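See below for the structure under consideration.
One chain of protein is taken out of this complex; the other chains stay put.
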Amino acid sequence: MALDLREVQGQIVRQQSALTLRDIQAVSPALATYTQNSISDDLWKRLGLSARDRSIVTLSALIARIQTIGMLPYFNIALDSDVKASELSEIVTHPAFYSGWSNALSAVPSLKAIFAQCGIGADQLPGVSLQLLPLDEAAEAQRAAAVEQNFGAVARGVVQYTTDLLFRDLLLRPALAPRDRSLVTVSALIASGQVAHITYHLNRATDNGLTQAQASEVLTHLAFYAGWPNVFSAPPVATDVFRERPK
Amino acid sequence: MALDLREVQGQIVRQQSALTLRDIQAVSPALATYTQNSISDDLWKRLGLSARDRSIVTLSALIARIQTIGMLPYFNIALDSDVKASELSEIVTHPAFYSGWSNALSAVPSLKAIFAQCGIGADQLPGVSLQLLPLDEAAEAQRAAAVEQNFGAVARGVVQYTTDLLFRDLLLRPALAPRDRSLVTVSALIASGQVAHITYHLNRATDNGLTQAQASEVLTHLAFYAGWPNVFSAPPVATDVFRERPK
Partner (left out) sequence: MALDLREVQGQIVRQQSALTLRDIQAVSPALATYTQNSISDDLWKRLGLSARDRSIVTLSALIARIQTIGMLPYFNIALDSDVKASELSEIVTHPAFYSGWSNALSAVPSLKAIFAQCGIGADQLPGVSLQLLPLDEAAEAQRAAAVEQNFGAVARGVVQYTTDLLFRDLLLRPALAPRDRSLVTVSALIASGQVAHITYHLNRATDNGLTQAQASEVLTHLAFYAGWPNVFSAPPVATDVFRERPK
């Protein structure tokens, strides 16, 4: 049919960042009901993963996939679920390295708007130079040697930045606990189909305190937010990781 | 050069959801010509796949990749190509599970705008509780057992939701024919590079009535909408599926 596309686009843009259940209903009563019954009233209330963890997993998946449409409400849910503003600041910074710089930047406008409304200023955010967490020099030397051997010949710059910016800086920033930081990384990898890198980071997450029961529930949670196919690719990897570790 | 970025962004946002051929021409006369000659006047008129099927494939690819820029015009084309409003409602709902919840939600504003302009109300949309299609209990028991064996130990919740929400609910909703539903799934998988999952769903699509000639033309269609690399990853898988089946 003849349709003035330009006329309707204004209202579309206005709706993109704040969909209501009523908007969804106008298109699919079933999708609205699944959203309410399966996600809000069921998934988020399952035991095994706290609402706090679920909001970290959800935000990590949204940022990893640049799904700006859900960021505003989920930043809000995170604050209501005991994620501190300082932690949200790190949850947006961390994916710059693990998902891509634009992914991190895509979350800035939404979080800035939330911080402005809540009166959260620079004094409540983690600074640039912090007393970093202690480095396990032996483990780091081993990791650096492995990366050097695999990538040194073809990606000298990556190897150097990996040491300087990631393992001796970002990952030691204290404003997000190592376990929560690992939760962001693992969620982002699964949500963006980075199967090859899950083993290393799931092991690291387990070292940092993520339990197998929680990891399992992360998969369940991500089925909804990253789609079944991404999640169905992860269990073989997770099985291998879990098999070789004590419960 | 010095450029006031803030000044020009308004017009960019206004253009994002309704590009015209003239907009494309202002940037690349070649791209505008390819769009007109190779896609509109050639690809869409190829035999082997109806305009109706092509609009389903296109929308599935756009939703799987959150490419909101094309949704408005292609929802319109779908309605003009005998896709019913009730089917569009399901075509947006289905990817919530196969691409991710935000993917489905990203399509809501565009489809809502189209429905409003066309006067399509709740009475024309599939309800929440429907008389579901009959379930093949034997095949479902076999599938559930396979998934339980592969994923049960590490993703208990996923296994349960897969049975309850997908195979005993979504996939039996009658408002989209099983063959068309499979077309949505297969298109989404190819368009988002989910190579590992194509075999199962292409087999299922063939069971549901998608012919090999149609599947081949789906690949051709997706080359343009999902890019050559995603499509070049699919033929080895498709070859295996086709080889083991009668024509």
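For clarity, chains are labelled A and B in written order, and residue numbers in each chain start from 1.
Going forward, a contact is a pair of C-beta atoms (placed from the backbone, for glycine too) under 8 Å apart; a residue touches a chain by one contact, two chains touch by 3 or more.
The model shown is predicted, which means the values in this text are computed figures rather than measured ones.
For the chain left out of this panel, the touching residue among A:Leu59, A:Val83 or A:Leu111 is A:Leu111.
Touching the chain that is not shown, out of B:Ala30, B:Ala116 or B:Ala145: B:Ala30 (per the contact rule at the top).
Residue A:Leu72 is the one among A:Ile24, A:Leu72 or A:Leu202 that touches the chain missing from this view.
Residue positions on subunit B in contact with the hidden chain: 1, 3, 5-6, 8-13, 15-16, 19, 23-31, 33-35, 38-39, 46, 48, 61-62, 65-67, 69-70, 191, 193, 212, 215-217, 219-220, 223-236, 238-239, 242, in rising order. Touching residues on subunit A toward the chain that is not drawn are 13-14, 16-18, 66, 68, 72-73, 76, 79-80, 89-90, 92-93, 95-118, 122, 125-128, 150-151, 153-158, 161-162, 165-166, 173, 189, 192-194, 196-197.
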